Each structure stands twice: as C-alpha cells, then as structure tokens.
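Every protein chain of the complex appears in place save one, which is left out.
The chains carry the letters A, B and C, assigned in the order they are written, with residues numbered from 1 in each.
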Amino acid sequence: MTIRFALLGAGRIGKVHAKAITSNPDAALVAVADAMPAAAEAIAKQYGCAVKTIEQILAASDVDAVVICTPTDTHADLIEKFAKAGKAIFCEKPIDLSVKRVKACLDVVAETKATLMVGFNRRFDPHFMAVRAAIDEGRIGIVEMVTIISRDPGPPPVDYIKRSGGIFRDMTIHDFDMARFLLGEEIDSVSAQASVLVDKAIGEAGDFDSVSVMLATATGKHATISNSRRATYGYDQRIEAHGSEGVVSAENQRAVSIEVAGANGYTRPPLLDFFMTRYTEAYANEIAAFIDAIGGKRPASPDGKDGLIALALADAALKSATEHRVVKVSEITG
Amino acid sequence: MTIRFALLGAGRIGKVHAKAITSNPDAALVAVADAMPAAAEAIAKQYGCAVKTIEQILAASDVDAVVICTPTDTHADLIEKFAKAGKAIFCEKPIDLSVKRVKACLDVVAETKATLMVGFNRRFDPHFMAVRAAIDEGRIGIVEMVTIISRDPGPPPVDYIKRSGGIFRDMTIHDFDMARFLLGEEIDSVSAQASVLVDKAIGEAGDFDSVSVMLATATGKHATISNSRRATYGYDQRIEAHGSEGVVSAENQRAVSIEVAGANGYTRPPLLDFFMTRYTEAYANEIAAFIDAIGGKRPASPDGKDGLIALALADAALKSATEHRVVKVSEITG
Amino acid sequence: MTIRFALLGAGRIGKVHAKAITSNPDAALVAVADAMPAAAEAIAKQYGCAVKTIEQILAASDVDAVVICTPTDTHADLIEKFAKAGKAIFCEKPIDLSVKRVKACLDVVAETKATLMVGFNRRFDPHFMAVRAAIDEGRIGIVEMVTIISRDPGPPPVDYIKRSGGIFRDMTIHDFDMARFLLGEEIDSVSAQASVLVDKAIGEAGDFDSVSVMLATATGKHATISNSRRATYGYDQRIEAHGSEGVVSAENQRAVSIEVAGANGYTRPPLLDFFMTRYTEAYANEIAAFIDAIGGKRPASPDGKDGLIALALADAALKSATEHRVVKVSEITG
Partner (left out) sequence: MTIRFALLGAGRIGKVHAKAITSNPDAALVAVADAMPAAAEAIAKQYGCAVKTIEQILAASDVDAVVICTPTDTHADLIEKFAKAGKAIFCEKPIDLSVKRVKACLDVVAETKATLMVGFNRRFDPHFMAVRAAIDEGRIGIVEMVTIISRDPGPPPVDYIKRSGGIFRDMTIHDFDMARFLLGEEIDSVSAQASVLVDKAIGEAGDFDSVSVMLATATGKHATISNSRRATYGYDQRIEAHGSEGVVSAENQRAVSIEVAGANGYTRPPLLDFFMTRYTEAYANEIAAFIDAIGGKRPASPDGKDGLIALALADAALKSATEHRVVKVSEITG
C-alpha cells in the first residue's frame, strides 16, 4: 500500500522531507502547501505533485498523512486540525515553544487517536542507531554516562534566532532527545551554562550561541552536552555512551574518506557541512518508520510525549542557565 | 532531456544498473531483456518497464541507450549491433576475453561513431575521485608509485570462475584500470605472481585466487596490486598514490562508523560486504557520466580503448604469472 | 650541574619519580626515606642511594631538592620544613585536603622564597603539551569550550578512597588543573553531579565513583569533565579544546598500534593500563622542568597557587554535588 503524503511547508527542511518521501517506494507525495506560493510550486514542479491550501489538504480524500514543516508557531494548531481530520501526522520539532500548549495539543491527539510522530531525525541515523543497537546487545553493559558534542557549522540568521525559541529549544533539543534515547531513563535534573562567544548579535537577540548542559537521572546516570553555533570544520555530531562493560561511540562523517599527507602532516577533509547532507539517510529512515507506524507495523516513535519531554528539558536548561542553579525537570512539567 | 534506457541482462550487476538508472532524474528505464524471462520480469515489475527481446530493443525508436550486463561472450556482438543501430552503449567490463576480438569490435564502434563507455565503476567512486582530484590539484606533486589492495570478501562459484576468463581478466582488470587512472601514464611492462591459496577448486578450474602484480611505465613509475578472492573482514578496497610532494590514500568503507571498546580492545565493524553496497554511489555517478557523454557534455570515459588496455594488461599478467617472466605490454597489443 | 635529589615516600608514585630522576642526566638520587623501611630499601638498592630519615635529609648538605610522595596529610608539614631548610621542593598533588592549610603552607613558601612545584604531571605529557602548543600558535583561534574525559581503569582500594579526600580532590583535581591549563582563564563557577555507579563500597566510604563537572569562566568560556573510576578498555585520557577557528584534541594512547581484522570487525588493543605507563614521558618531562626551575631557567610551574586553585575547584565541585547547586569558586577561596 502506498501512503499518500501532503507536505506542509516548502522551506529548507520541507525540501529534505520531500526528497525522503519521493524516494520511498511505499510513499507518494500528492500535495504541497506553503504560505509562499513560489516555494510550494518549486516542490510541486520537481516532484510532480499539486499545490494546495491547508484547507484543501484537510479536506482531501487522497491524503493519508501530512508532514508539518511550517513555522513552529503553527505546529500545534496544524496537529490538532489534522488529527481531527483523521490524517497521520509527522511534525518537525518542536511541537510548540510552550509546554502548556504542547500538553493541550497532545490531549487532542490522544482524543482523536491520531498517529503522531515527532521529528527527532537523529534517532534514525544509521550510526547512532548502531550505537543504540550495541547498547541493546549488551556490548557495553549498563549505560552510565553519555557524552554528546553537537556543533553547527555556523549560526543561523538572527531573524531565525529570534523566532527559534532560543538555542535550547531549537538546537539542544535534539541532544536532549538523544540523551534520553541513549540513557534509556528519564532526566531528573538539569544544569546548564550559556554564553555568547560566537556572535554578539545573537546575544542582542536574547539568545546564546555556546552552551554546556549536564543532565542527571534519578538513578544517578549522567549526560553532558556541548553545543556551539559555530564549528569551522563542519557539522560536528558525536555521541558516546560509557557503560559498566565498555564504551561505544559514533564518529563524525565526511563526504569522502581520503587523507593527504605532506610536509605539514596528514590531512582529512572537513566534515559534512550540515544536516541536509549529514542526515540524509536519517531522514529517509525516519519517513520509513513513520510509514511503518501508519501501517501499524510499529508504534509511532518518537511521539508527542518525547517531543514534550525534550521541550521541558530545554525549558529547564534555559531556567538553569539564566537563574544559575540546578533545575528539577518537575519544576517545568509540574 | 530524458535518456531512455534499455537494460540488457537482468542479473546481479544488471539490478545495480537498473537502480542507478531509475534513480537518475535525467534517465528512464523503458525496457529490459534477459535470456531468463523471470529475471527480466522481476526488473520490469519493480521499475515499471517493458520486457523485450534484444531484437525488439534494437528496433525500438524509444530507446536511446543500452546498458550491457549480459554474459561476457555476448558483449562484443551486442556492442557492434547496437553501435550500428545508433544507440549509445554502456558495456560492463570486459568487452571480450580476446584482445583481437575487442579490437575488431572497437573498429566497428569507430566506424559507426557510436558512444561507447566501459564499466570501470571505481573511477566514479567519490573517494577514489577525491584521490584523483587531490593529484590533479597538485597536492602530492608528481605521482611516482601507486599501491592498490583489492580483495573480495569471498570467491565466486566455480562455475562463474570457469566462464570469467580468470582472475586477471575478471577481478584484477579493475585494478589495472585504476593503476592507469592514478598513474596518468601507460603501462610498459607487467610482472605477476599467482597462486591458489583460498580454494583448491579454483585451481582445478584453471584459475588462481591470490595474485600480486607489479606494473612499470616507460618513465619508471610503479604500481603494485595485491588481490585475494577472500577477505574475512569484508570488501577490501584501498588505493594509495605516492608522489614527489606527498601521498594520498582512500580508506576502506563501512556501513556504520561506530567503535565499541571493552576489555578486549576497540572494535569497529567489518567493511561493506561487496560491490553492490560499496560502490552504490559509484554506479550512480557512472550512469550520470554516461548520460553526460550522450548529451555531449563530456567525452565517454572510460571508453573502448580503456577497456582494451585493461584487458591487455590482464593478458600480460597471466602470461607473466604462467611463464614466470616480466612481460612487455607490447607483446600483447602488438 | 647535577641536582641531588632525596625522595620522600617510596610507594607507587615514589617509584615513578625515582625512575624519572635516575634517568635524567642532570639529576642524581642520593637518598630515600619512607616510614616502611623495606620500601625505602628497595629503591635504595635499585638505584644505589642511601636510606635516610626525614630529619637526616633535612640536615643533609648533599641534598638540593626533595620529591614529596608521602601520604597527603604530611605534604604541607614537609613542604614547610624543607622550605625552611632551603631545599627545592617538588610535591605530589594535593598539597593538603584543606584550602586553609594550603594557604598557610604557601605563606611559608613565600616567606622562604623556596622553589615549589606541584605534581600535575599531565601538563608535561607530550600530547597534551602539543595541544597547548597548537592553541598558543593560534591554530584554533580563541579557546571557547574544553572537553575532558578522564576515566581510571578501575577503582583504588576502599582504604585508599577513605584517605583520598574523595574523587574530586584525588582524581578530578588533575582535570581541574588541565581545564585551567587549556582555557587560559580562571574558573568562576562550578556545577557538579556525583554518583556511585561502579562500586557500592565506594559510596559506603562516603565517596563517589562517577562524576560530571561543568566549569565556567567570568568571560563565559566552558569546560566539561567526565570521570569514572572504571573503564574496562584501559586508562581513558582525552582532552579537546574548541575555539573560534577550530578544534584540537589529543587521542588516547596504546602500547602498540596494531589492528587485527576478521569476520567480527577491526580490533585495536585496549589503552595503556594506567598512569605509570601512560604518563612515563610526562613524569620525565616534569622532573626535567623542576630541574630547570631550580636552575632558574624557567619559573616553577605549576606552582603552589596552581595546587591551591585546583583544590578549591575540587571543594567547590564537592559542595555543588552535595548541595545540588551551582557554586561560585569565591565561596571556597573567600
């Protein structure tokens, strides 16, 4: 059976999902909507689908599932509408910048029994999946300490920063989810440091560009996260899980694995430049998992609750960084 | 403009090309032929193309190009027929097991001015292309010595071995082409050693499974090739070019880049298992290059002459190994 | 000129220093003292020096310098005595477990103008020195975030744990010093998490075995430290400094750099087993630096103040971990 998709939002991440959908043998892209007609038309032309309005897609009988890539402040409303319309929903993170709003949204999802999956793409990266598999196979014993280093190649435009909800909700949120994915336990407390070291304009916009976070679970397991909005050598994405029997890590990825040596040493190329190239396979796997969830082959995961918790961790981290204290997650989730 | 392809031969390598063609935005697979109807039908069903006979494809006005993946002893005849029919031709290596037959075939290609490209897929591997690019950029100065280590994960069936023309024409032929690709000069003499170390049945079939080859150019540059039909740790494909200013090498490839450490050490997964996985991108790039050649954007390369020379080097190596002497390539090419 | 050394304390670390001293062309080991005569005699026999009492060494005219490797609670007293006796002093970390006591001790050192160097051996590791040199050469721009992963192969005996002052003062203290060494700025606040995950007996002794620490400077630079008392794969010692222009890191070290590949993957040996093997060169360089300091060729560094600050950071971390709050270093140093 082919799942018929509509794409909501034809921006950068929308294009990534359009490619993943159209490359999947069990999926078809039938419609695309965007507030900017030119963006929607570009996708429509490239993949041979129709340009429609949100309302038309809501009413369309030939749409089984939607992929929400619109601006964050529209996510929760769209999820609710499409849940009520009986469509399966894949929503890019975050569901909303407000924990309260996310909770209300998830209530609607629960009532409608809609299939909702949230876009934490890194869970579907083959390398990170292999790390998780190594843990599941018992190769490192019990996971004790997780280390995540995650650095963007360069900062986004300040306009984006202003709408993003801040670095914790926009960037670190992926690492919060990854920490939970690897630890296999819920986070109990958060301690964060945040600075502006890359670009003063980011600070003037009320955000940070360099953050460190420590997470602890109730049983005393730890995770540390290091984020920067700038890495001259590419998109730095490393994870490591240390356990009672060993350690497992995933290395960074490059486009080509060559090494050139000369009088100045041995040089390998910089890393892949950003998420579109680094996580190509992850996005394809993610859509495949969503299709499986629609088909009942496996639960939709990560789901709305995962999205909620990652957001709560981001809120806790922001609170910790600004109030200079350790914050219990329960302060946020109530 | 979309190039309309017919696939001749629906076996293992035919499937690889079918995937490459159908993934290319500038190509369409319109027909497939195979002596075994079931094989052709499987491809036809998967990609929605027609099953046709060779004769039908020769006559078809909606076929611009053919990809020849049939048994080796049919290659030269098919190239001649399709050259005369005005189709662009991509042919898997080798063109034929006889240098004389290849020459005759290339004469027909020359007369008809047909576009002919020969399937040395490794030239299109991103990692090996990056090695070549590093050389072109002058990063290692003048290339002096090339080292190629190329080992299959396991031997093919003895039936295949018997029809293959032997390890030099079937397996090392890729390395001969790679040596020329990296040296940028023609080979003058060949010295080869060949043994049966992996499987006696291979020896009983008149072939070898473990070979070493040294090549020299007229200007005194060298290449060494090491081949085995068995590598327990995966498909071992390494190249290195040493030059006056440095060295450049391409590392082996794995499916996932993780490392697990414990009391017994640090372990990374085995290599990709064989050419279908190792050279996925190479096959896609190769078809794209063929399409560019059809469109006149670049010359068809590697071409028939490259196929001829690689075969001649294989013949020279076989002669060297069996006669225990250094063989001049001119002894073969006349 | 040959510097004549006396070794105070002939235990595990004493032996390491005895070897470093006797391997140095500018040093001679003339005496050794230990509360356990057998230990002192073993060193005396191996290196041909005299067994003496502390009092004899204090009075000896043929002793220029002492290396203090006795139990921690004797360090400050010995430093004061030998400072007054006009000897140059190298003291293993920590100077004392009490910040107040260290301060008093350093006052005596200042009054006597004694040469005092404190044993943070890792500053003298060639790999870590090369990291520092890369920073000094401007290769990564301005240092912004430091990551230190430091794991012992296995926990020490619980008896040792009880006398050690706890993991922060015994183990993390090295990482505190390394963070300062790499950041090039003083630490302003400390946030730490501490758990017992390796061995319950360590918890029963009032200590932790798994800790994470975040440090921040006044200008907003960060360091994260991850410690465990157990790593099945050897002595895990990694540092990384991320800066405005790039990143520099030092890899782990093994006794031999071989890799064995087979059907289960590619395996490298475990890491060096502990500090005696991992930091052999560091200890030799450290003694050489001390000799240079005695000779006036460079300042004694790291010095008493470095020892004091690292201890204060340990105290701050302990306070943070037990009070579950961010601690300002000024709370400790007053």
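Here is the rule we use: contacts are C-beta pairs under 8 Å (C-beta built on N, C-alpha and C of every residue); 3 or more make two chains touch, one makes a residue touch a chain.
For clarity, every value in this text was computed on a predicted model and none was experimentally measured.
Here is the thing to keep in mind: the chain we left out touches A, B, C in the whole complex.
When the whole complex is considered, the residue among B:Thr115, B:Ser210 or B:Gln253 that touches the unshown chain is B:Ser210. Note that of A:Gln56, A:Thr74, A:Thr267 or A:Thr333, the residue touching the chain absent from this view is A:Thr267.
From the options A:Ser23, A:Gln56, A:Thr74 or A:Thr232, the residue with contact to the unseen chain in the full assembly is A:Thr232. Interface with the hidden chain, as seen from subunit A, comprises residues 232-233, 261-270. Residues 126-127, 129-131, 134, 139-140, 245-251, 253, 255-263, 269 of subunit C touch the missing chain (whole complex, contact as defined above). In the full complex, subunit B contacts the hidden chain through residues 142, 144-145, 147, 149, 151, 189, 191, 193, 195-198, 210-212, 214, 216, 219-222, 224, 226, 228, 230-233, 236, 242, 244-247, 324-326.
Just so we're on the same page, only the chains that are shown with their structure count from here on.
Annotation: 57 Å between the Cα-based centres of subunit B and subunit C. Residue positions of subunit C touching 2 or more other chains, listed in rising order: 232-233.
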